[in-house]
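After this line comes subunit A, so read on.
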Amino acid sequence: MHKIELHKVVKRFGQNTVCDGVDLTVEKNQMVCLIGASGAGKSTLLRCINLLEPIEDGEIFLDGEDISIPGLNPQRVRAKIGMVFQNFNLFPHMTAYENAILAPRRVHGLSKLQLQSEIEALFERFELADRMHNYPDQLSGGQQQRVAIVRALAMKPEVMLFDEITSALDPQLVGDVLDVLLKLKSQGMTMVLATHEMGFARQAADKVCFLKDGKIIEEGTSKQVFDAPKKSETKAFLARALK
Partner candidate 1 sequence: MVKINNEKVLSMSKRILVATFSLALLATNALAGGHCAADKTLTQGKFTIATGNPAYFPWVLDDAPESGQGFEAAVAYAVAKEMGFAEQDVVWVRSSFDEAIQPGVKNFDVNMQQYSITAEREQVVDFSVPYYTAPMAVLVGAGATDTKPTIAALKGLKWGAVGSTTAVQKIASIIQPTNDPLLYGDNADVNAAISANQIDGAMFDLPTALFLSAVMIEGSKVIGQFPAASSDNADQFGMLMEEGNPLKACVDEALTAMINSGTLASIEAQWLQDTTGVPLIK
Partner candidate 2 sequence: MQIPKAAGMTRRERYEQKQRLKSLIIAAASTICVVAALVIIVPMTPGWEKVQKSFFNGEVLAKTFPKLLDAFTVNVMIFAWSAPAIAILGLLIALARDAKSPALFPLRIFGAAFTDVFRGVPVILTVYLIGFGIPGLGLPRPWNSPFIWGSLALVLTYSAYVAEIFRAGIDSVHPSQRAAALSLGLSERQVMRDVVLPQAIRNVVPSQMNMLIALQKDVSLLSFIGPVEIFRQAGVFKSLFANFTPYVGAAIIFLIVTIPATRYADYLMARQMRERS
């Protein structure tokens, strides 16, 4: 059974078809990287997986369960799938610590006291313990993104989705965030990333999918896609991207 399975997923915004019959499988503990030009549908696909966007057609399965049934309560699913965004989207009126502890308190019903040790441990694990009680606007971009990751992890998700999380960062801060991703992978997290970081994808991905115009044109291991792309579109894209 796949961890995540997308079957002929179609997503339209008005007249615009952004995801055009996408088939995708993600296995447990796997890191899948979605690459492609802007507007290819990578972000939208991720937002469909955690039900932020309802799909027009097709099915999405999580652990074999159809989570794309119209009218299904999305909360339960979203609690199992964590997401990190390009622009961090931290809650500005809360400290980093409060950002992280909010959802576990509300959704799991646990008290502040009960959660304290594990939230603090999370911040320590990602070397943010001294920044825990700062507000987002007192943190650098890289720190904010790492706090966003901690916030998502605080819900103990089974899957993590990353929507171009380094695109908005200064180059020297990117490295820290990518290190966090590697750490997560080493701890066995199932991860799906939309990314422009080709080097990272080549090094760390278990599966790479190239998207163009809402379709997966080519997929395979990172070695297959990066070193020996079969489709001309893939080649063209990689030629531009890796220049």
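Quick note on selection: all candidates are chains of the complex that A comes from, given by their letters.
By our rule, contacts are C-beta pairs under 8 Å (C-beta built on N, C-alpha and C of every residue); 3 or more make two chains touch, one makes a residue touch a chain; residues count from 1.
The shown structure was predicted, so the numbers you read here are calculated from the model rather than taken from an experiment.
Listed candidates 1 or 2 all sit in this complex, but the one touching subunit A is 2. If you check the complex, the residues on subunit A that touch candidate 2 are 47, 50, 52, 74-76, 78-83, 85, 87, 89-93, 102-103, 106-107, 135, 137-138, 148, 151-152, 155.
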